[in-house]
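The structure follows.
For this depiction, one protein chain was excluded, whereas all remaining protein chains were kept in their positions.
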Amino acid sequence: MQVAFSADNAPADEAPYYLPSGNEVEVFTAAYRQHLPLMLKGPTGCGKTRFVEHMAARLGRSLITVACHEDITAADLVGRYLLQGGDTVWVDGPLTRAVRSGAICYLDEVVEARADTTVVIHPLADHRRELILERRAEQLTAHPYFMLVLSYNPGYQSVLKDLKQSTRQRMVGIELGYPPAEREHQILVREGGVSEAQATDLIKLAQAIRQLDASLLPEVCSTRTLVSTAHLIQAGLSPRVAATAAMLQPLCDDAVVQQGLREVVETYLPA
Amino acid sequence: MQVAFSADNAPADEAPYYLPSGNEVEVFTAAYRQHLPLMLKGPTGCGKTRFVEHMAARLGRSLITVACHEDITAADLVGRYLLQGGDTVWVDGPLTRAVRSGAICYLDEVVEARADTTVVIHPLADHRRELILERRAEQLTAHPYFMLVLSYNPGYQSVLKDLKQSTRQRMVGIELGYPPAEREHQILVREGGVSEAQATDLIKLAQAIRQLDASLLPEVCSTRTLVSTAHLIQAGLSPRVAATAAMLQPLCDDAVVQQGLREVVETYLPA
Amino acid sequence: MQVAFSADNAPADEAPYYLPSGNEVEVFTAAYRQHLPLMLKGPTGCGKTRFVEHMAARLGRSLITVACHEDITAADLVGRYLLQGGDTVWVDGPLTRAVRSGAICYLDEVVEARADTTVVIHPLADHRRELILERRAEQLTAHPYFMLVLSYNPGYQSVLKDLKQSTRQRMVGIELGYPPAEREHQILVREGGVSEAQATDLIKLAQAIRQLDASLLPEVCSTRTLVSTAHLIQAGLSPRVAATAAMLQPLCDDAVVQQGLREVVETYLPA
Amino acid sequence: MQVAFSADNAPADEAPYYLPSGNEVEVFTAAYRQHLPLMLKGPTGCGKTRFVEHMAARLGRSLITVACHEDITAADLVGRYLLQGGDTVWVDGPLTRAVRSGAICYLDEVVEARADTTVVIHPLADHRRELILERRAEQLTAHPYFMLVLSYNPGYQSVLKDLKQSTRQRMVGIELGYPPAEREHQILVREGGVSEAQATDLIKLAQAIRQLDASLLPEVCSTRTLVSTAHLIQAGLSPRVAATAAMLQPLCDDAVVQQGLREVVETYLPA
Amino acid sequence: MQVAFSADNAPADEAPYYLPSGNEVEVFTAAYRQHLPLMLKGPTGCGKTRFVEHMAARLGRSLITVACHEDITAADLVGRYLLQGGDTVWVDGPLTRAVRSGAICYLDEVVEARADTTVVIHPLADHRRELILERRAEQLTAHPYFMLVLSYNPGYQSVLKDLKQSTRQRMVGIELGYPPAEREHQILVREGGVSEAQATDLIKLAQAIRQLDASLLPEVCSTRTLVSTAHLIQAGLSPRVAATAAMLQPLCDDAVVQQGLREVVETYLPA
Partner (left out) sequence: MQVAFSADNAPADEAPYYLPSGNEVEVFTAAYRQHLPLMLKGPTGCGKTRFVEHMAARLGRSLITVACHEDITAADLVGRYLLQGGDTVWVDGPLTRAVRSGAICYLDEVVEARADTTVVIHPLADHRRELILERRAEQLTAHPYFMLVLSYNPGYQSVLKDLKQSTRQRMVGIELGYPPAEREHQILVREGGVSEAQATDLIKLAQAIRQLDASLLPEVCSTRTLVSTAHLIQAGLSPRVAATAAMLQPLCDDAVVQQGLREVVETYLPA
């Protein structure tokens, strides 16, 4: 099946700012055209959400985002009956709204959701493209423009919280990482509003931290914390104070590790 | 008891496309005629759902599918009371609708369901063929055309999630696997829309991956991911990019294993 | 106390077909006359349900069966308040209906039920014969013809799921097993509709499987799966295909064990 | 405080039959007069419930019994709001009814109840004798004739299910055991309706079983199962068949132990 | 802040009988005047509840007691919406009533309560003295006479059930123990109504038991059980029978330990 994409030639530069680092735009577009669902893998703060916002704008589709958590159930996605004036009235959930209207539905951090959530999307994610509203005994066929996008962080190793193979094998996968230095530099100047020299210093600091042993830190500092540091500098804090608050404090609580990190900061940033 | 099957001679080629690999069509038909419930075993993406759709069309019965998950309870299958205008009104669940109307009720991935779900089907699955609506103090005898079909993936080894022997011994069993190479080739050309040569390459790749050590990969790539890869090629991606996105990314998140798989892809597919 | 049993001389051959293998009919009848509750022990598919149906018909009592599962609570048995037109209305559960009307209440697989269920029957199961409807602050004395029958499978070894001694010691116990060969033969011919020779082959096969080591198979094939195999043969499948589908597939999922079982089938049954 | 006991001289022989084996009647009466709550300890089927029924009749108080289980909550004892005609209406629970009316409230197998249940009785069980209806913000002072009686089986060893010391130390305790041989003999003849000789045989059998090693049997056969055996004999079963059904089958499911017990039965009882 | 205490000179001897054993009356009064919350530590039955009743009377404040248990939630303390005539109506919980009216709110055995309960009292227990009714989006400032008192038994060692340091450090603490012999003697004579000689015997017995090895008994006999024993003696039981019922039976269920304790009783008390 081949649908016309009215937004196909929409100027990409009106979409939210996103610098691609590989073929992720092409794979996303191909999956969208072939009605295949997509899963995005990548570490904290590498730009998964931003990428989806960018693609939704580029493809001219509206975006419905659901931040998943361990209490999200199928009913939260699909809808439920509410009491109104003594009657029970059905209210569509975000997934159902996307299925009906042809939006992109983005389930952020989907491995956090309860098992029933991931299974309810199976009939939507294969050739059937059907959403079953069990409570209503109703079966919806997805709008031709509807697309399902999941994301998760493969760094959170957990046997308990993992997508099932029967879910994964319904998906097309894209893996994202932190952008390379030159692109991170561009982002800090454009989004963070710091000078070229300050951006260079901050990226050197980030790279030093990212090379530390994985046993010291559960995760390294993301592009997001670099941008936050730039914002604090813009608000008048010194680079050292800003980096301590926005890059170091979030990384860990261990006093010894913090002290080591502070010395790294003093090496790369002016007081 | 011997019932007339009006759909018996329905032309099989109007049913959804399915290539049988053994005597599964005969066993399914015999179980249907003898009012015996059926359980389908097989790995992810081998075509269990497609087979049931095919048989339902072939036998002229409508199909009611329930994607099971760990929060599915007996009430989700059987029905419940809802509040309407201050009164509680009974609403049949999907199993009850199938029992009343003589449909095929397909409980997909039934081992995920809660224990009460599997037990509620016992009186339906033996000589009684009765559905007990406990909350209504009502007892339904199944329509003569009603059939119960369960499926599960025996590869998901788990003591906690296993059908009880008292459930299993009420069922007739069929085991399905991935189709042999020549049939998978046929499927890729007909459903995936790739050329004969591309289909041959993809199947060679799949077979190479399927022979990898089981300790490396929790599960191998299914026929479904081969079809997805074909669709991405059709949408303009190169075979390598398409296979990476649709076959490799779903298989695992481990960086080392992914790198090894990428080398296998480069061996079999053009850039 | 001595009550008159109007159904005492009801012709046993109008009751559902059941061939006794010991003194179970006499013990059941004595327990019924003395107002003692009964517990039936036995493996999957040995005929516990059929025996209770037979006795209910023989004693002229109606039978109310509850398939127990781990979410069955006391309220499911006793009854609950439902909302109707803004009021809460009490609706009797199956146990309460049996207590009021003098039926036999059969709690199938009672060890699956939640602890509150088994305890709620204590006052019913001793000299008091009282059902306490806590939510209604009401106390029912059982109808003189009321009888409580429980069943469970002692082969499911579990510390967590076991009847408490205080429940067990209120009961009279009967242990059932698979019927001896000659009786199983009779059943296959009469109920399964196969020829004498086919019945003989099937029983030889079953006995070979039943002698396999217990570490290979969690449970052996029941009389029920023999009857199902007979039904599939009746529907036109070859004995080997029928036995594979109805006897072997339910027994286990292990590929090696399955292969061994298939060789056993080929030894005893024609292709 | 000293209250008049109108039922003090009620003829004890109109109360349900109970043969005391120690000073339990005196201790119960003293606790009742001093407004002290009571806890009864003893094995399954030794007569705890019967003793409480006897004392209630003897003291001229009505008896409200609650069979405790692991889902019993404070609200089940105290009461709750129910919906009636759109309003929430308070309905007293059994404990509250006993507190208001001056009945004896007997919480049978209280260690099974949830922790909130045992704690809710604390203010009732000390000098305050107050029942706090938290949901109603109401505080009841107990009727002068109100008495609280708990029972449990100390043989069920469990760290999780144990009365807290702060509950125990509010109680007066009585320990009951199986009655001595001569009293059990009296009970079998009077309640079980068997001959003197049959009673003697049954008690010899029971004593042989009670001396078996504790590692073989979780619990021994109670007076209750002796009475049930007598009833089955009365209904026409042979002593061996009756004892197998009512004494042996409840004791355990292990085939080897059962065989051993059967030999013991054959030693003491005629075929 | 300095508030006038109208009840300051209330005659202490009209308050419930309490014999102080240290400076607990002074510390309680100082905490009350300084608006500091209080926590009482002490073993079962040492008189914590009695002490709070005494202080409430002495300070002229009414007392609202909540017996905590593991299902007590913040809503039980603070209040909740109930349905009345179709509307939801807010009903204050006991803590809210105390906060509004200036009562002493006593949370007995607070470590049993759920975590949300202890945290909800934080803003009440520091300089803010505010109760936040989240469900009503309302914030109450406590009445100047309001005081919060918690109690727990430090002998119940448990990692799971412990007050958090952030709760503890908001409190002033008082530790209570069993009263010394001469004071316990006074209590037995005055409250228990026994003779001077009987009181002496009972206290000697209690002290002998209290010196037993802690591995034998989870807890020792409290002042409360001594008073209960005295009451049973008053009702006509012999000292030995009374002490066995009210002191020994509550202490433990172990047969060997019980026998040892009985010998101790025979040493100190007349038959």
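Lettered A, B, C, D and E in written order, each chain numbered from 1.
Heads up, the rule we're going with is that a contact is a pair of C-beta atoms (placed from the backbone, for glycine too) under 8 Å apart; a residue touches a chain by one contact, two chains touch by 3 or more.
Only a predicted model underlies this, so the values are computations on that prediction, with no experimental measurement involved.
When the full complex is examined, the chain removed from view is found to touch A, E. Among A:25, A:137, A:216 or A:245, the one in contact with the hidden chain is A:245.
The chain not shown here is touched by just one of E:144, E:173 or E:260, and that residue is E:173.
Seen across the whole complex, the unshown chain contacts subunit A at 44-45, 49, 65-72, 76, 82-86, 91-94, 97, 108-109, 112, 153, 218-219, 221-222, 224-225, 228, 231-232, 234-237, 241-242, 245-246, 248-251, 253, 258. By the touch criterion stated above, the residues of subunit E touching the omitted chain are 23, 26-27, 29-31, 33-34, 36, 39, 41, 73-74, 81, 83, 86-88, 114-116, 118-120, 122-123, 126, 128, 132, 134, 137, 154, 165-166, 168-175.
Simple rule for what comes next: only the chains that are shown with their structure count from here on.
Put simply, the chain nearest the middle, going by average C-alpha positions, is C. As for how the two copies subunit C and subunit D face one another, under half of their interface residue numbers coincide.
We define each chain's centre as the mean of its Cα atoms; on that basis subunit B and subunit D are separated by 53 Å.
Multi-chain contact residues of subunit B, defined as those touching 2 or more other chains: 83, 86. Under the contact rule stated at the top, the pairs of chains that touch are A-B, B-C, C-D, D-E.
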